[in-house]
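A single protein chain has been removed from this complex, and every other one stays in its place.
Here the chain labels run A and B in written order, and each chain numbers its own residues starting at 1.
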Amino acid sequence: MTIGNFGNLLMLICLLASFTQLLYLLPKKIDIDYRVLSRAPFFASLLAFTLLIYIFVSSDFNYQLVVNNSHSEKPLIYKIAGAWGNHEGSLLLWILVLTIFNFIFSYSKIKHVDFKKNVMAFQSLMIFGFTLFLLFTSNPFLETEITVNEGLGLNPVLQDLLLAIHPPILYVGYVGYSLVLSFAVGGMISNKVDREWAEWLHPWVLIAWIFLTLGIGLGSFWAYYELGWGGYWFWDPVENASLMPWLAGTALFHCVIILKKKNILQSWTILLSILTFSLSLIGTFLVRSGILNSVHTFASDPARGLFILIFLAIILIISFTLYAFRGPALDNKNEMNLVSKESGILANNWLLLSTLFVVFLGTLYPLGTDLFLQKSISVGPKYYILSLLPITILLLLAMIVGPSAKWQNDKILNIILSINKLFILSLAIIFGFSIYFAELQLTQITLLTLCLTLIFISIKNGLRVNQDYTIIKSSLGQSLAHIGFGLLILSVVGNATFAQEKIFQAKVNDTLILDDHVFKFNSVEQTEGKNFNAITATFYLMDNKTILDTFEPEIRVYSNPPTVTSETSIIRKFLADIYVVMNIPENSDFVNVRIHIKPLISFIWLSVILMVVGGISAIVFRVKLTR
Amino acid sequence: MKKFNIKYFIPVTIVILFLIFFSQVLNRDVSKLSSQLIEKPIPTFNMPTLFNDDQSFNTSDVAEKNVALVNIWASWCIPCRSEHEILMILSKIEGLNLYGINYKDNKDNALKFIEQLGNPYNKIGVDKNGRSSMVWGVYGVPETFIIHKGTVIYKHIGPIHMNELEDVILPILGKIL
Partner (left out) sequence: MKIKLLILILTFISFSSILSASSKMTSKQNDRAIDLFKETRCLVCQSQTIYDSNSELATDLKLFIQEEIIAGKTDNDIKAQLVTNYGEWILMTPSLSKTNYILWFSPFIFLLIGIVVMFKYIFNKSTKRNNYE
């Protein structure tokens, strides 16, 4: 039996096992050890995925996937990453993550049997559907029709360590919300959507969120370092496809907190739980069906698109119909007051969803005009920035006021008193900056002041102490994550305002000046790497006669597949990055160099880490319901 | 007490509408951008010709014909070579006037190309720097436009393959010739 045959067999086992699990879980009376049921799909997928990696690592060109995506000279780590750097492999990874969550959940100590069964049943339905999709349209173990001795290679732009780990991390986030959906479905069927349900759900919504945040951050980090465009976010459809579930997921865990504490907003929480994974699914449909043009899209195939759409339709219609019937019965008496933490969180929810609406609309509108008006339009970054500006301002306000409000009922005056000093301090700092350093416009002043206020308030909230002067750990997560978000917006605004760049035509020994940075073009030479040849230029950043830094941008020529890439040279300083990219024109004796000065970039990455650490703290120190 | 509230059916309705929307979008080929010019009069242009520097190829040459076909090509464009056969076939059609625009090419190479593969065109305009072709919304070669009484009715991006000739081009021509 060949490896491919064995792989197919394993996925068939996964298919049958998940179907069996679905059947076993439906009848009410059967009493089973759930851990046993979830094992077969999990181990089968894990083994199949290991085999997939093996055929890539051993460069087994009997398999079409390996031929299309790998090459024997590729460094080991990129052979491994090649396994999931394509449609079929990443789909197998998707299934694996589905089974992992199912498996781990089967070990949870939830004693509500009916609920647990329903959750696992729905999860198995999804495993079944995706495995069916894999076996019928996207089998990674398909053998080649003709014998081939070498592969076509992996796009060198994808040969990067960060990018190699970006999909697995992103998928744990993306697919983690599948379990959240199963929780919602299970809760609706078992009529168990209450504080206890929220407590069971709480760690899962946070885990998925943490990985999704980290995954998006990594992707953005990679785009900045590798693509050489000087940017870190392009409002590209695939980026948007990962941002949308993130926005819904952020709104969701805030709701879960309210549900856990106050036992209200049940149907809203369920709706968000369904929405988040729906967005993951829609995202995957958009990316893999080829209907959107993007630098990210995998090879498209309308047949595949149709399959995904059908699967998507089944999951969404089941979930949303269930919501239509069970939703009304879920809610408790509403006791929310206008001035309270709950209303602050609800405001935050709606602002996040408004952001989601803008991103969704911007991504899909061109499809709409194409379909209904036979007209193609582009929706570029300016649309998103202009539309999101007012929403972001309101969101920052909500994040400042919300955590400062008390649960249940508070007075506006009290809230204002608790934030006014820090607000005034922030305003003073920003105004001072505007007067003494660099003039700022009103929008920038507003945003920066709010960000700074948010950071200060969040630090203050994080330092709250108990009676015995120990820090209240349960608010650490919120504090860190909010500091992270405030820092993120602050850095983005700062970078956009103060970034500078210039294109120079340079010959060796030229001096290039940007702002008050002086660069000396030292040399150009031919160099070699593991699977490429390169032309490397050397630039020195000078301070009078001293060399402060060395920049070495390259033009690389790969042979498998034949590609030319431009490698950026970036030096990170505390307050700014200096970013140098080069291009070599035809028949000339000079080089075109693009030098960027990009302030606050490192703080963007720091803010993502803060949010992730905040999420981890939130899980570790979460408040448990007392019985 | 059973509860029923029609408002809770709003999400599923929205979802179904979107699913229908997506299924319609799937059936469209997004990579072929619909031409800006379709159903608009042909753009204004004037360029020298390949064989005779004094002669010009301009808007009225194409606009006054009942049915015309404008093909943008270059000698360095490999798909243009295979497409040329198809153009030779089209040139035999009664009532169809073919015009070519030689895009960003070297004169000698272009002449050699025509010499070797034949001349299906009434006239060949020369667009040395690609500027004149911009009004046609050209962004690559080859591209072909079918024009009926001075209005663009079809744009073909990329080379015309035999099956496309049979399935798409000839039917369109059949309706207007």
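Rule of thumb we're sticking to: contacts are C-beta pairs under 8 Å (C-beta built on N, C-alpha and C of every residue); 3 or more make two chains touch, one makes a residue touch a chain.
Quantities reported herein were computed from a predicted structural model and do not represent experimental measurements.
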{"item": "Option touching the unshown chain, where A:36, A:310 or A:373 are the choices", "value": "A:373"}
{"item": "From A:47, A:259, A:275 or A:358, residue that would touch the chain that is not displayed", "value": "A:358"}
{"item": "Chain not shown: contacting residue from A:2, A:58, A:191 or A:337", "value": "A:337"}
{"item": "Full-complex contact with the absent chain, from B:95, B:118 or B:140", "value": "B:140"}
{"item": "Residue among A:53, A:471 or A:584 touching the omitted chain", "value": "A:584"}
{"item": "For chain A, the residues touching the chain missing from this view", "value": "229-230, 234, 236, 293-295, 328-329, 331-338, 343, 346-347, 350-351, 353-354, 357-358, 361-362, 365, 369, 373, 375-383, 387, 391, 503, 505, 526, 533, 535, 555, 557, 559, 562, 564, 583-588, 592"}
{"item": "Residues of chain B in contact with the chain not shown", "value": "1, 3, 5, 33-36, 43, 129-131, 134-137, 139-140"}
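Simple rule for what comes next: only the chains that are shown with their structure count from here on.
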{"item": "Of all residues in chain A, those that touch chain B in their complex", "value": "267, 271, 274, 278, 285, 289-293, 302, 305-306, 309, 312-313, 316-317, 320-321, 323-325, 327-329, 367-368, 370-371, 374-376"}
{"item": "Chain B - residues contacting chain A, complex", "value": "2-5, 8-9, 11-12, 15-16, 19, 21-28, 30-31, 33-34"}
